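Structure record follows, encoded as structure tokens.
Omission of a single protein chain aside, the complex is shown with its protein chains in their original locations.
Going in written order, the chains are labelled A and B, and every chain counts its residues from 1.
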Amino acid sequence: MRRHTKILVTLLVLTGCLVQLVPFYLALTTAFKEQSDLSSVWAFPFAAITWDNLAAAIAQGGVLRATFNSAVVTVIATGLTCMLAALAAYPLARRRTRLNRGVEFTILAVMMVPPLSILVPLYSLLNGLGLLDTYAGLILPLVCLELPRAIFLYTQFLRAVPLSLEEAARVDGASRLQTLRIIIFPLLKPVTVTVIILTAVYVWNEFALSSYIMTSTEMRTLAPSIAAFFGANGSNVNAAVAGSLIGVVPILIAYLFLQRYFMKGMLAGAEK
Amino acid sequence: MTHTALRAGLVATTAAALLLTGCSAPGSGQQNLTFSLYMTADSPARAVYEKLIADFTHETGVAVDMTYDTTNYENNIKVKMAAGNLPDVFATHGWSVLRYSEFLQPLDDQAWTSGVNTALNTSMRDDQGHLYALPVEYTVAGIAVNQDVVEKAGVDATAINTWDDFNTALTKVAATGVTPITASGKSSSAGNMADFIASNAFTDAQRQSFLGGTFDTAAWSERVLSHVQDWRTAGFFNADYVSASLDDMASQLAQGQAAFALVPASSILATTLKLNPSANIGFIPIPSDQAERFLVGGEGIHSFGVSKSSKNKEAALKFVAFLAEPDNAAAIASALGSYSGLTNVKVDLGLLQSSYDAWVTPAQLPTKPFFDRVYLPNGIWSTMIATTDSVITGQASPDQASEQMKLQYDTLFRQAR
């Protein structure tokens, strides 16, 4: 890279990073300010830092318990999504029959259903099954809403895997199941990381369905527990922001861990 | 090997999923009372409810599961109604008769009903006189005002009798550089505004027409929305109306950046206290065109009904009666800073005490029910907010907004039959 190109690139990257970081900075200043502090949102309250908002988020908002609930739901829902999607994608990628094109289209169509329009029938169904206010009652619908995108990504990925790899294995006498297990599934690692990141983030932050399905205070997940600070007769934006920041930490750590793995997997492929 | 780890993870999650699904079979035996109400996570009332519940459990051995919800509360209850899954006891937030009575146990035989303020009869009893909820909170309201601001503008707010007086006052306030009326596009304040004006705007014949299935667009436009339009053209509203929340209104009033707000003062009290505990906030009666001042009032958010299909009805009724005990009801109302719907309950109303003393306690002024709850079909509230909002923001003329109201009114009226 020539020098002035490099400077330009660096400048652009820095601008992008700055734009993305500003809202988080504002959230930080807000989270550490008294509600009655009317100083500029840009000013970090070095002199009058308060832990009240974090305390309120934890004690009154129950954000830690909610983080645990979100973690349970996210881990299981993400695991199930990866497993079911990887399985479903294989025949869709390898057997392009008319039936399977139809199935693929149906799955894409599921992705387009506006969640609000199924809320009431879904709620009644879960009520009938005794699944309201349970982990399973939230996990299963969320898996359904996330599966189409995961299947889409896996299918796209699998189509790119040369068939010759499988055929070689078959020639060597491996059964189809063995081929899947030994050749195909290990290949899916990079796309699995992508699916994990996308699915986990969505499930972790899900609000619309969670707020109806998880009705009791103990079962509440993160987003609804933060929303509980917004009311008709006054809101506590500071505590809500503090709660949001607590909620970002676990998913951020998970992401940073996965990102390294993700890039490594991709680079290993690219260097060959 | 990393993929081995991944696979192990998948196996573990599946096992966990199966386990959880197995565990989640409906529990048997224990019959906790379910209790849902509208409350924010940091509401001062929460600790009071928790203590009362502990006392109740200690007294009767019945455990109570309390769930609170905020902006989603109403939708959540609707979804539960649709599924036949209502909590045993829940907050009826102003709608015990019009929306919920079909699902509620009539409470007339309860001993505490003798203490219910008779001013609530129009709004809380149905055609047959049945009562469906315990009004721990009685919303009685006028126009919220920052007394310091209006005094500085040379206005005697207590002498405002007609809308013309009010407009003169607004002009004087505007001259001092302060926003005359604060309202917020992100709360229901536009609906409150229309409700406040409409509650004493019509002749008997017009009211009967609204009640009977004919929406009088001309009357709605001339008697209600024209006032809003006048305020808009005069530039009396806060500049940040669209993006403002109820908290912004409270903050503007508390800091003396605005003079009046057409919402119940109790609804902005909590935020005001947080920002400026010594703010000189109160409320004045609502003026009208015919110089008859009035207050509006009705069932408050913290009013509790018992689900008709409750499997725990006995205990539920006992719990409601427990909340109605004067000391308990007073504790809740004090935490909320709200007037109580029970006459035998004494509440410390704090900042608003002098306003209640001046206007409510003497019982000289008429208290009109919230207009929409009595004369318009259930379900029009959100349209009332949106149409009034469209006048405030200049998206629609009063006539166009009234037409929109009529459309929704007609649909709801047909639906109800």
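By definition in this document, a contact is a pair of C-beta atoms (placed from the backbone, for glycine too) under 8 Å apart; a residue touches a chain by one contact, two chains touch by 3 or more.
The rule is short, and it goes like this: contacts and distances are computed from a predicted model.
Q: Suppose you had to identify the omitted chain by its UniProt name; would it be "Glycerol-3-phosphate ABC transporter permease", "Dihydroxyacetone kinase subunit DhaK", "Ion-translocating oxidoreductase complex subunit C" or "Small basic family protein"?
A: Hidden chain, UniProt protein name: "Glycerol-3-phosphate ABC transporter permease".
Q: Specify the shown partners of the omitted chain in the complete complex.
A: A, B
Q: Please identify, in ascending order, the residues of chain A that touch the omitted chain?
A: 1, 6, 9-10, 12-13, 16-17, 19-24, 26-27, 30, 38, 40-42, 84-85, 87-88, 90-92, 94-97, 99-100, 103, 106-118, 120-122, 125, 140-141, 143-145, 147, 149, 151-153, 156-157, 159-163, 165, 176, 183, 186-187, 190-191, 194, 198, 201, 204-208, 222-223, 226-227, 237, 240-241, 244, 247-248, 251-252, 255-256, 259-260, 263, 265-272
Q: Contact with the hidden chain only, please: which chain B residues?
A: With respect to the unshown chain, the touching residues of chain B are 1, 3, 74-75, 78-79, 81-82, 99, 102, 185-186, 239-244, 248, 251-252, 378-379, 381-383, 386, 389-390, 393, 395-396, 408, 411-412, 414-416.
The criterion applied here is as follows: only the chains that are shown with their structure count from here on.
Q: Taking each chain's centre as its mean C-alpha position, how far apart are chain A and chain B in Å?
A: Each chain's C-alpha centroid was found; their separation is 36 Å.
Q: Note which residues of chain A are touching chain B in the complex, please.
A: 35-36, 38, 56, 60-62, 72, 75-76, 78-80, 82-83, 119-120, 123-124, 127, 130-132, 134-137, 139, 185-186, 189, 192, 211-212, 215-217, 224-225, 227-237, 239, 261
Q: For the complex, give me every residue of chain B touching chain A.
A: Against chain A, the touching part of chain B is residues 2-3, 6-7, 9-10, 12-14, 16-17, 20-21, 23-26, 38-43, 46, 65-72, 75-76, 79, 82-85, 187-188, 245-247, 250, 255, 266-271, 274-276, 301.
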